[in-house]
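Following: one structure in structure tokens, then a few remarks.
One chain of protein is taken out of this complex; the other chains stay put.
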Amino acid sequence: MVQNIIDVRNLSKSFDISSKEPGLKGTIKHFFKRQTKSLKVIKDISFKIKEGEIVGFLGANGAGKTTILKMLCGLIYPSEGSILVSGYLPFRRKENFLKNITLIMGQKQQLIWDLPPIESFYLNASIYDLDKLEAKRRIKNLSEMLEIDEELFIPVRKLSLGQRMKSELLAALIHKPNILFLDEPTLGLDINAQRNLRKFLQKYNKETNATICLTSHYMKDITSLCKRVICVHEGSISYDGKLDLLLKKLSPVKEILIVCRSEEDAIKLENSGFTIKNKIKNEITIKIENNSITSSLKTILNNFDIEDLYINEPPIDEIIGRVLINKDYDI
Amino acid sequence: MNPRKYLKVYTKFLHTSLASELEYKTNILIDLITAILSLIGSIFLLSIFFQSNGSIGGWKFEEALIIQGIYTILNGITNTWFNPNLTEIVKHIREGTLDFVLLKPIDSQFFISLKKINPSGFLEIMLGFCLLFFCIRINQINLNLSFMTLFFITIICSICILYSLWFFISTTTIWFVKTWNAIEVLRSFLYIGRFPLNSFSFSLRIFFSVFIPIAFITTIPSEVFLGLSQLWKILLEIIVAAVFLTTSRKFWLFALKFYSSASS
Partner (left out) sequence: MISNSINRKIITLLKVQYSNMLEYRVEIALWAISGIIPFFMLNIWTNNNLNESINISNIMLSRYFLCAFFVRQFSVVWVVFSFEEDSLMGKVSPYLIQPLNPFFRYFAQHIAEQITRFPFAIIIAFFFFIFNPESIWIPNLGILFLSIISTFLSFLIQFLIQSIVACLCFWTEKASSIERLLFIPTLFLSGLLAPVASFPEYVKSWIYFTPFPYLIDFPANLLSGNTTSVFGGFSMQILWIFLLFPVFRKIWSAGTKKYTAMGS
């Protein structure tokens, strides 16, 4: 039986925001009696994550993804509700809990700027109580997986952003954490480096069965890594479930471009009851419901003389993005 | 809490920060010259004060040099440990990397106050000790065990008080990111630690023993050095140091609580 490694129940978080009237009078008033407003940024959320899952947190800026992630790793106290991460209360930051997790933030770095990354690795190893041999083995192992080698011996300030991110990952994973929290890990990386990073995470998850929680703006990160997504909208969870299901619900139709061999065929196809998006000479774009796609295609191929056929995947990024911004959608 | 681990981590800190500082070798050289010039300047200033007077505040020139030596040692310690780590904390908070520190299975105060080291401060410490040895000769001080232990205790207390003052200001960076000016105020107050407390007027003496205990930092160890110090003063310094250390610890924990309930 697979265990729930993260168990969040009725979690809320509010921040106190002090408001001040402008001017000297306001400043003095503010000094003696602070008027604080409580702003609820996370509203009564609950979810469970199983060991070995990769879960993506989706949401617009300020939706509360980072706050959730920081509460999960114990950097922010929750206001209400409970969080259990591998059996620990995160905000106590017990040593054994901390040895179990890691946090990776894109564009924020912990490596020592003037030194080669290897120095930072050994520093981290001593902080995490690893002996030298074990540390050496981990570094070798991870550097092979990340495909970095001589970069380990070049001062960090001379590395490219992609190489630096790989080294950051190595530094963050040296203690074999079971749970990885990644906040925008691909921020600022080029397409190639992004792809490598995703490949690595996938491999790491497969080999170690580590649980991965990540937030990202790049939909590609989410779609290629996560089977499950949690959509956060204004502090609440608006969707929690399989990514496929979400996509299906969001885009129930696919667009298919059919190139007919003759224009007569095209006219025949136009009048055969399919929803037509547009038609240019012998090229027709039709819309087909996702659940009837195979049967419809079969009919078309059997009845018409088709020269070529393209299935246009709807641009997932765009769809999810639209959904995230849109306030009142149902899933 | 595992002392062996902390020792191991500290040797790593030493190793990494020395290695990073050695990337800027000319810098170290310039800092060394600065330290030497600074000591010469201080002695020059002191000699101006003494050029027509035999004593200031009851201290002869040779005795005042002891204060100068202790000040130089403490200033070297500040430049070696306190100042570079404060710079580091400001960077952590400005760049949002304090989170990484808090997620390490190690005490955050330990990490944040000892991570960096600036080797050029070592020379200042050494210069201070040389001056002290010189003072032992010219003041004809007998070295014996009780004197050494008392001196050692008082200087440790001074270091603790100084550390706490710096760490207080470092901690306030969690609320106000720009603390350089507060540091400048502290530095200018510490400046009077170069002179015997008795050379100041009564009101300033009170101010520097009650509000900012600079009096404790250099004058008491120097008095011990000359064999002049009363026991109650030494006890008082120990108490002040203990109070400062615990308060700085409490304040840090309080600041962390604020950080983790207010940051986003």
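Letters are used for the chains, namely A and B, taken in the order the chains are written, and counting of residues starts over at 1 for each.
Here, a residue touches a chain if its C-beta (ideal position, glycine included) is under 8 Å from a C-beta of that chain, and two chains touch if they have at least 3 such contacts.
None of the values given here were measured: they were computed from a predicted structure.
What chains on display are touched by the one that is not shown?
Contacts of the unshown chain, counting the full complex: B.
For the chain left off this view, which of B:F133, B:Y191 or B:F258 is in contact with it?
Considering all chains, including the one not shown, the answer is B:Y191.
Touching the missing chain, which residues of chain B?
For chain B, the residues touching the absent chain are 24, 26-27, 30-31, 33-34, 37-38, 41-42, 44-45, 47-49, 51-53, 56-57, 176, 178, 180-182, 184-185, 187-188, 191-192, 195, 199-201, 204.
Basically, only the chains that are shown with their structure count from here on.
Report the residues of chain A in contact with chain B in the complex, numbered from low to high.
Residues of chain A touching chain B: 15-16, 41, 66-67, 70, 73-77, 91, 93, 95-96, 98-99, 101-103, 105, 108-110, 112-115, 119-120, 122-124, 126-129, 155.
Hey, which residues of chain B end up touching chain A in the complex?
5, 8-9, 12-13, 15-16, 19-20, 23, 95-97, 99-100, 102-106, 111, 257, 260-264
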